[in-house]
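Every protein chain except one is present and positioned as in the full complex.
Presenting chain A:
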Amino acid sequence: MSAFKRKRGGKSNDKKAKKVKFVAGGEETREQAEQEKKNEVTIPPPVSMGRWTNKERVLIFSSRGINFRTRHLMQDLRTMMPHSKADTKMDRKDKLFVVNEVCEIKNCNKCLFFEAKKKQDLYMWISNSPHGPSAKFLVQNIHTLAELKMTGNCLKGSRPLLSFDPKFDKEPHYALLKELFTQTFATPHYHPKSQPFVDHVYTFSIADDRIWFRNYQIIEEDASLVEIGPRFVLNLIKVFRGSFGGSTLFENPKFKSPNMHRREIRLAAAARVREKQMVKELQKMKRTEAKEDVTTDVTADVFLTPAEDKPVHIQTEAPEPKVVKKNKHKAFKRQRMARR
């Protein structure tokens, strides 16, 4: 019976077995071991099979042409979400609605699809698979679990707390997104791969018209937190009525496609260069221009005073030399006194 009920992930079972030995001190009965192998955890009440009702499954996969950072982000998300399933890379030749079929095959009702364009830009689709709404985002500022600055750690597959900014309730499209995020990221209660402790919290905040995602570990009961990662920023492009298609429910007016952004930068640089060149040319032209000779001085008669002209006296003889008064060759004072 224990073999039948054993989970696929045999590792954790071994760990549990080790733990049992450690705790009980060697003398455990086989029955006890069997019972504990059935359950996920030993200290809280056991996870019974019948209680898992919320059958939420998320399909996380990507298109071809993603880079290492995206791949790691996907792996991290799969680690953090035990209710996720993986799939092979989708060919870009296929249309997007093929994704719906893939979801159906895998029996998933939510989907996170990463699409990379030009090996530079990453787009993320989040959708409710058969009929529901979907949204497309541009993903920026990706930091993965493996970064050494993220020092926190959490149980693999533990259920997260979700924290939303109050701004999510103010706009209708944000409210829709909030619901979508909640259903996608929240691990179902009593999921067989989940851990019973709640030890980390996801934060979704809105700043600068973008959605910022953070993941923190709860260390103490007094809410001291450490970041685990991953972290990324989502820039909403559109919200669609159907899954990976359908009519547009909402279009973000402030969204600027990365191509436009790059183009603008290039144009700005080009415009600056052109301006400089024009200025230089103008200066050259000014310099080589034929300049007028100014013969009449416009300001010549500013200081003219109405008075009689004096007769001009031309000196033909040189003036007499001045008499030098200072006689340097004086006799000594004594002799002068004596002379007197």
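Note that a residue touches a chain if its C-beta (ideal position, glycine included) is under 8 Å from a C-beta of that chain, and two chains touch if they have at least 3 such contacts; residues count from 1.
Going forward, contacts and distances are computed from a predicted model.
Visitor: Of the candidate names "Adaptor related protein complex 1 subunit gamma 2", "Proteasome alpha-type subunits domain-containing protein", "EBNA1 binding protein 2" or "Sorting nexin", which one corresponds to the UniProt protein name of the undepicted chain?
Guide: Its record in UniProt gives the absent chain the protein name "EBNA1 binding protein 2".
Visitor: Using the touch definition up top, pick the residue from A:Met90, A:Cys108, A:Val139 or A:Ile218 that touches the left-out chain.
Guide: Checking each option in A:Met90, A:Cys108, A:Val139 or A:Ile218, the one touching the absent chain turns out to be A:Ile218.
Visitor: What residue numbers in chain A mark contact with the hidden partner chain?
Guide: Touch with the absent chain occurs at residues 11-12, 15, 18-19, 22-23, 41, 43-44, 54, 79-80, 128, 131-133, 145-146, 148, 150-151, 153-157, 159-169, 172-173, 175-176, 178-180, 182-183, 186, 188-189, 195-199, 201, 203, 205, 207-208, 210, 212, 214, 216, 218, 221, 223, 225, 228, 239, 241, 248-251, 253.
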